[in-house]
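Note that one protein chain of the assembly has been removed; the remaining protein chains are unaltered in position.
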Amino acid sequence: MKLRFPTPHSRPGEAPDFSDLVIPAPDALPVPPLTLAAADAWDYANGLVRVLDDSGSAVGSWADYLAEDAGDEILIRGLRDMLTMRAIDRRMQNAQRQGKTSFYMQCTGEEAIACGFQRMLKKGDMNFPTYRQQALLIAADYPLELLMGQIYSNELDPMAGRQLPVLHSARDYGFFSISGNLGTQYVQAVGWAMASALSGETAIAAGWIGDGATASNDFHSALVSAAVYRPPVVLCIVNNQWAISSYSGIAGGGEATFADRALGYGIPALRVDGNDYLAVLAASKWATARARGGHGPVAIEWLTYRAAAHSTSDDPSAYRPRDEASAWPLGDPLERLKTHLNRRGIWSDARHAQAEAEILDHVVAVQKEVETHGTFVDPKPLSPADIFRGVYKELPEHLRRQRQEMGF
Amino acid sequence: MKLRFPTPHSRPGEAPDFSDLVIPAPDALPVPPLTLAAADAWDYANGLVRVLDDSGSAVGSWADYLAEDAGDEILIRGLRDMLTMRAIDRRMQNAQRQGKTSFYMQCTGEEAIACGFQRMLKKGDMNFPTYRQQALLIAADYPLELLMGQIYSNELDPMAGRQLPVLHSARDYGFFSISGNLGTQYVQAVGWAMASALSGETAIAAGWIGDGATASNDFHSALVSAAVYRPPVVLCIVNNQWAISSYSGIAGGGEATFADRALGYGIPALRVDGNDYLAVLAASKWATARARGGHGPVAIEWLTYRAAAHSTSDDPSAYRPRDEASAWPLGDPLERLKTHLNRRGIWSDARHAQAEAEILDHVVAVQKEVETHGTFVDPKPLSPADIFRGVYKELPEHLRRQRQEMGF
Amino acid sequence: MARMTMIEAIRSAMDVMLERDQRTVIFGEDIGYFGGVFRCTAGLQKKYGIERVFDTPINESAIVGLGIGMAAYGMRPCVEIQFADYMYPAYDQITQEAARIRHRSNQDFSCPITIRMPTGGGIFGGQTHSQSPEALFTHVSGLTVIQPSTPYDAKGLLIAAMETDDPVIFLEPKRLYNGPFDGHHATKSKSWADHPAGEVPEGYYTLPIGKAEIRRAGAAVTVLAYGTMVFVAEAAVAETGIDAEIIDLRSLLPLDIETIVASVKKTGRCVVIHEATKTGGYAGELIAEVQAACFYYLQAPIARVTGWDVPYPHAQEWDYFPGPARVGRALIETMEA
Partner (left out) sequence: MARMTMIEAIRSAMDVMLERDQRTVIFGEDIGYFGGVFRCTAGLQKKYGIERVFDTPINESAIVGLGIGMAAYGMRPCVEIQFADYMYPAYDQITQEAARIRHRSNQDFSCPITIRMPTGGGIFGGQTHSQSPEALFTHVSGLTVIQPSTPYDAKGLLIAAMETDDPVIFLEPKRLYNGPFDGHHATKSKSWADHPAGEVPEGYYTLPIGKAEIRRAGAAVTVLAYGTMVFVAEAAVAETGIDAEIIDLRSLLPLDIETIVASVKKTGRCVVIHEATKTGGYAGELIAEVQAACFYYLQAPIARVTGWDVPYPHAQEWDYFPGPARVGRALIETMEA
């Protein structure tokens, strides 16, 4: 009787190895009915919803299903959203290196998921994101001033410095206040969706969780609740292969897909190529339509790769091959969408370079302006007494006394 | 978008209705290899392992698999264990009604599961039971004096009055200290099994949980851990249809079987007729052999029915038809085993009546003796100061001072 | 006005709010069809429908987590944790989520949820049906923590809690559900039928959160108590004949420090009692505040009478329970100090 300790295929100094990742053809899985039952969803939870083939063409039934939802404008917008996200990631990562902010987390390699999913949401829908879905905000046209203000914890920060960088909150943009505690928000998403249904409204919710955090207990509380009450919620699992230094096998990912977990509760699930912007659009269209149609919850495992470090406090070269990201079989979502658009004849390398430059200029301009409102090296501190505001709706007497003791 | 609120088929005043329970024939599921993988276990998690057919004959591959493990002596012993358990349940239930103890919980209708499972355990194995597996102790020949002493919280109580009745602890009998908090012990069982393997020993562990408590978060922590490390643990789920007043649908049981849950983690699972003593023996033999063979964890959903009240504080006629127990399609485990033994020609109604009377006499005799050591109406209190013992291995200074303040 | 037990008063509060505010929704384990193991929600599902009063799976983290999501949406969940002893799986959601959402989001979101839970012992429930975990909530900024001691207070405070725009922990002393209990467990149980505070208005009313109540005016020593211990204090005072001023805190967070300080300045002595274990219990907080504010008035050290630092035992319940004898002894010692 020996225990098994899962270990990744390769460690620093070894060659990346994704040979056990089976990638089916884009047309392998037909679009299922919105009423898909868990018992019939095994293929969907173990296959891979794809649209773009290796040459960058959109093929198969999911491509057809997308139809006008993958029009030129939408796709170009998706590319621009992803370019914007990546530019911001780079700039903020550097800002942290320069000491201008305390912390940052990039979502490089995963941009397609949040950017694409957001396209299928409506005003009033609510995401319960983790710290790696900032692209939801980009794709929702959240003002970059606020986004960066939060990261600099400066005068523009809508959270007034209370939260660690990237833990945004933006109710009007369908973005719930992020918790630093993993998993907790997943079941809250289910509750929010229940409230929407109980209120006779049509808004849906989306829960977000990482492969690593599927191990946390509230993954279970969310799935049990969703199975029981069947609220309009899409339960997204972003499987980016890593949870800080632990690969997905440490979360149990080697035994079954994360999508399979949902089937065990009787919740149907799709496994989707998360680096294929069109697949993301297609699966999101299906899942949100299912939820809106009153057919109950659905889970989606988005297959992707965390190309950057976990955070600015992390150095991934200590635990995985340096070149693992470039060996990731599903490629880079930006490159793949660009290739498709080029192929489609509505984009070109030149236009791409130009867009990239424009976007960078814009991001840099906003960043400069935002920095005038304070950075960690050159802060414009808020009133210390502000930390007492909002602990409760009204300031209670004992906090008033403490504020006074503080000198305010 | 309407939520779904699961409701049981029938409520008080309505006719019991188990028409959606599909009961396959005993030979429908062949005995799988010990290496059974979750991906191949769907039939096992959705069918029903059975041995006794409707006439009470042992048939099918599981009967063959049992072979000498279902010899006459073993089965007669099983019947006697179950009779003993039921006699004790009746006596203790009455003792509570007479005010002699504060509380009691019966396991009526579920005796076969714990009695049968225990037969396949070895010295050194460890159960992590809930409050409804007292039959594990009966079948392990745990002294009835200690069992009842615990229930009376009297001088004979091995727990010295600390715990609520039925929350036994008996290390030497492979019975872990029961917690009143649901679910917690399930992951502890996994840890215990890991320790056994890490220590190079051969002992296995069994976790126990009710259908209702599968909803608790530590069900998940246990399954994730078991999936990752593959320790020698059998994860038992006793689906007795009710969790106090909530039927199994409130725990999500309407969407998939509880055995299906395990499949989602990549852990194979069997669904077993828990009212068929031979099916229990057969499934237990297979599951413990799998664990001992180093093939990793396995889950078993034991299908049964909680025939009695939840506890002495409960009145089930408030939430379910009075005659639901007698309508339960899988019958009564005692009756079914008796019929089988009669049929086999090694038992008779007369012998049964005699055994029942003998057992009752014995139980009553022990009970009388145990009651001389104190009951709730006629207590022989332990020293109050005793409650300070064992909070820590050594009594710390601050507890010594408190004991002194108490007057000791 | 009507005669109500504490259970009926609590039920009536939820009834009033279900009627009055469509955003109100009630859920928890066994609380729907069955009406709760203590019957606090009996009849409410039938009256308001399953969409407003419903059962949950056995998952306290889900109960609170779902409630947080609903509250963030704009509803007013009032959830039941079957016993306070089972709140631990929800402790993360309560303390790290519900308590923080308003602050961390700078008021972008809020979390108006009421979390009811029966607390305290005296029912031979052993260590998992007897705990008093109030100190695990009073240390959490963002929470409001209430514990009533009478039907009248229970209803008025529960409605106030359900109207609060932030999370409220509502601790129900289960030994008082059916009558005032003074710690004399061997004598016949009393019922609320004869107690003035068993007289409860049938409709809507609220009591202010954060206000203590002087249950007995006195000059010799101030007793700080809440829940069951209020009646234990009354018994101890009656038995010792000491002219104590008994303050029922009712709201533990925020604390009515003004009422407390005024009393201690007058009496010069103070005894704090609770059923929870001693070390790290809420008495420490009360003593720290009282000695800071009343140092120059105190004529004796502030005493505390609490449960011992052991898990709540089953058979030895009354050895653990800080009954009138122990409280009386502390009163005498404090008077003699």
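As written, the chain order gives the labels A, B and C, with residue 1 at the start of each chain.
By definition in this document, contacts are C-beta pairs under 8 Å (C-beta built on N, C-alpha and C of every residue); 3 or more make two chains touch, one makes a residue touch a chain.
Keep in mind that this is a model prediction, so the values were computed, not measured.
Every visible chain touched by the undisplayed chain in the complete complex is listed here: A, B, C. In the complete assembly, the contact with the undisplayed chain comes from B:Ala160, out of B:Leu29, B:Ala70, B:Ala160 or B:Leu263. Contact with the undisplayed chain is limited, among B:Asn181, B:Thr214, B:Asn240 or B:Thr339, to B:Asn181.
Here one chain is not drawn; of B:Ala135, B:Leu156 or B:Ala193, the residue touching it is B:Ala193.
Considering the complete assembly, chain C touches the hidden chain via residues 85, 88-89, 91-92, 95-96, 99-100, 103-104, 127-128, 135-136, 138-142, 253, 276-277, 279-288, 291-292, 295, 298, 300-304, 309-311, 337. The omitted chain makes contact with chain A at the following residues, 3, 5, 7, 11, 102-103, 153, 157, 160-165, 167, 179-183, 212-213, 215-218, 243-246, 250-252, 313, 318-319, 379, 381-382, 384, 386-388, 391, 398-399, 402, 406.
Not every partner is drawn; the one left out touches chain B at residues 126, 128, 158-160, 162-163, 167, 169-171, 176-177, 179, 181, 184-185, 187-196, 198-199, 205, 217-218, 220-222, 224-225, 228, 390-393, 396-398.
To be clear about the criterion, only the chains that are shown with their structure count from here on.
Taking the CA centroid of chain C as reference, the farthest chain centroid is that of A. A straight line joining the Cα centres of chain B and chain C is 36 Å long.
Multi-chain contact residues of chain B, defined as those touching 2 or more other chains: 3, 5, 215, 217-218, 250-252. For chain C, the set of residues touching two or more other chains reads 51, 56-57, 59, 61-62, 89.
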